[in-house]
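A single protein chain has been omitted; all remaining protein chains appear in their positions.
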Amino acid sequence: MTTTLTKPPADAEPKPPKRSRGLKAARAGGQMHAGPVAYLILAVFTVVSLFPLVWTAIAASRDNQRLAQTPPPFWFGSGLFDKLELAWTDANLGEAFLNTTIVAGVSALTIVFLSTIAGFAFAKLKFRGRGALMLIVIGTMMVPPQLQVIPLYMMVAKLDWTDQLQAVILPSLVSAFGVFFMRQYLLQALPDEIIEAARVDGANSWRVVWHVVFPTARPAMAVLGMLMFVQTWNDFLWPFLVLTQTGNPTVQVAVAGLGRGYTPDQSLIMAGALLGTLPLLLVFAIFGKQIVGGIMQGAVKG
Amino acid sequence: MRARIRTARKAMVLAAVASLGAGLLAGCADDGKDEESSSQGGNGGKTKITLGLFGSFGFEEAGLYAEYEKLHPDIDVQQTVIERNENYYPPLVNHLTTNSGLQDIQGIEVGNINEVANNYADKLVDLSKYGKESDYLPWKWQQATTKSGQTIGLGTDVGPMAICYRKDLFEAAGLPTDREEVGKLWAGDWTKLVEVGKRFKAKAPEGTTFLDSPGGLLNAIIGSEKERFYDASGKVIYKSNPAVKAAFDLTAEAGEEGLVGNQTQFQPAWDTTIANSKFAAMSCPPWMLGYIESKSKPENAGKWDVAAPPKAGNWGGSFLAVPKSGKNAEEAAKLAAWLTAPEQQAKLFSKRGSFPSAQAAYDLPLVTDAKNKMTGDAPIGQIFAPLAKESPIQVIGPKDQIIQQGLTDNGVVLVTQGKSPKEAWDNAVKTIDNNLEK
């Protein structure tokens, strides 16, 4: 037995053998090496995924006249760093990055935390009204959000929260997606034996969450964190309503005015878009590492 | 045992992260307040005036804020800009209805000015005391003035339309190239423009059309009409107005004859037709010259020229309004008046190409001496000023933009895609009526 147990329960039923897999979970698929075909598919996929981003940089490095010509440029011009610098100073991106990091960071962390405990309860705990409550959670996803912002703005106006970051953060925390996501993940990934073993060990629910659920859910938490960070980072419909460039702008608000003029300066707009995306790639790199590791290393390998 | 310790440590890390999140949450709530209090009391006691604008104003780029701050050392001017009016206007409507989140000065596009005047005049300062009516074009002043006589916005720029044309392509097709002569080809009648188009087509260089797009032509014709989508009482009349139908039919005819490119303006594909010299003429307000310049190959500089249109009309332009809710409405109104005064509008024209709505600016050297590289140093200030004065006092309505967009993007463009003019008109009318119905 390799679990968090210090001693096995005295009179535990013998477990059906197939369930022991959950206890011995190691990195799935980890031993299979990828063949050349796999690398080829990945290469194609990576190129297609990255192409628009790379082309954004190419567009930012060229002037407007070149962008309108055909064929469009396929390689970098000389103006990239000038344009990036111009975009940075014109949009006052330093402050915007700080604000957006706070907004996206707080939102993502809070959503991950709240979704994990709620998802755990929905997936693994029995309580009256569970099914109905879960349906409500999913139901909240079904109403399209584009109209909700109008009444929401009336609330924020009443609260006098315009130009303040909590006006962006707090409404973003209602994430049915996160709850549903963690529930489905934990249904699959968290064997009941581990919870029970911890219970037997005397752990109360919060300890189960800390010691069993969080370690198990780590890859899913990393993915959810990434997705929520990006979503909050890139949101613009709502931030346009509540924030301005003169009061706590997020990145999307800050770059919204770039390239302005009767003739929009496309390459400056692209430079702003590029600057707004780069920090996300950094975050991916950090969280991407998190989901490389196996899920239960901590709990299992003793 | 080791495993357990490791798990515990992980849990602690997670807990720390979570509490950091909570801390940041609390912290940023404070931040907001700090920020606000410092903006009120800070800045060395300066009065901060903020402008909320969309893309086309260009005050900051022209150095006007810096100039004003120099003249008024106790004032600090800041702006917040959203490049596209489609993204700027709906939030503005939300802000006006809730009377919150408004800047001290708000820019308003001409397509929206009537709706704002109809709905929110009580929330906006009457600027007739701050701006001097005689400085401005009468029709511009009138557009922002309510029936009860309140002027809710001061005009910034206007878009008097001329016809910009390619001298080299005209020459190749055997048409005159001198701007006076070219103007005479179609003076007074839009159908003459289409006739010239047929002449162009007969000898046109391969792969070129006479005009850039159906939308541009329809826009120009309708822009020269006094009454178009609404009548003076505010009733929607676009369907029954013979002028609108005539404009549509003429554009459709040009489309069927292949005189206009199969393009929608301001799409990237349309940009490439500028770059690749695919058309010979287009209706163009002064700011379009800047657009042409930014999309053209450098070797095409000087190949363009500007001729008078069949009839004078207007395309675009904006206003500045001052919400009453602002802390410094009085100072804001003074700034708005200064920014739209003739001297400043002339500076803006010379630096940004926005044509003044203040007719008093037309005699200033910055306007009379203005030249443009793309048009071989044509005196564009002198060409456009009379056109701006001749523009009709147009009846505008709250949903002008929706109607116009329906007629072009859901209507006449279909003719260039092989639909009959009737199908195109029906499609446009159906779209517009559905969009207007509450």
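We just call them A and B in the order they show up, numbering each chain from 1.
What we mean here is this: a contact is a pair of C-beta atoms (placed from the backbone, for glycine too) under 8 Å apart; a residue touches a chain by one contact, two chains touch by 3 or more.
Assume contacts and distances are computed from a predicted model.
This complex has a chain not shown, and the name its UniProt record holds, of "2Fe-2S iron-sulfur cluster protein", "Beta-ketoacyl synthase chain length factor", "Menaquinol:cytochrome c reductase cytochrome b subunit" or "ABC transporter permease", is "ABC transporter permease".
When the missing chain is restored to the complex, the residue among A:Ala91, A:Val112, A:Leu165 or A:Val179 that touches it is A:Val179. Not every partner is drawn; the one left out touches chain B at residues 86, 90, 93-94, 97, 115, 119, 264-269, 272, 402, 405, 409-411, 413-414, 417, 427, 430-431, 434-438.
Along chain A, the points of touch with the absent chain fall at residues 9-13, 19, 21-22, 24-34, 38-39, 41-42, 45-46, 48-53, 55-56, 59, 70-72, 114-115, 117-118, 120-122, 124-127, 130, 133, 136-152, 154-155, 170-171, 173-177, 179-181, 184-185, 187-189, 191-192, 195-196, 199-206, 209, 216, 219-220, 222-223, 226-227, 230, 233-234, 236, 252, 255, 266, 269-270, 272-274, 276-277, 280-281, 284-285, 288-289, 291-292, 294-295.
The rule is simple: only the chains that are shown with their structure count from here on.
Per-chain Cα centroids separate chain A from chain B by 38 Å. Those residues of chain A that touch chain B in the shared complex are 2-4, 6, 64-65, 67-70, 102-103, 105-106, 109-110, 113, 150, 153-154, 157, 160-166, 169, 210-211, 214-215, 236, 240-242, 244-249, 253, 256-265, 269, 298-302.
In the complex of the two chains, the chain B residues touching chain A come out as 1-4, 6-8, 10-11, 14-15, 17-18, 20-22, 24-25, 27-29, 31-33, 35-36, 39, 50, 52-58, 61, 78-83, 87, 91, 94-95, 98-101, 103, 268, 271-272, 274-276, 287-288, 290-291, 293-298, 352-354.
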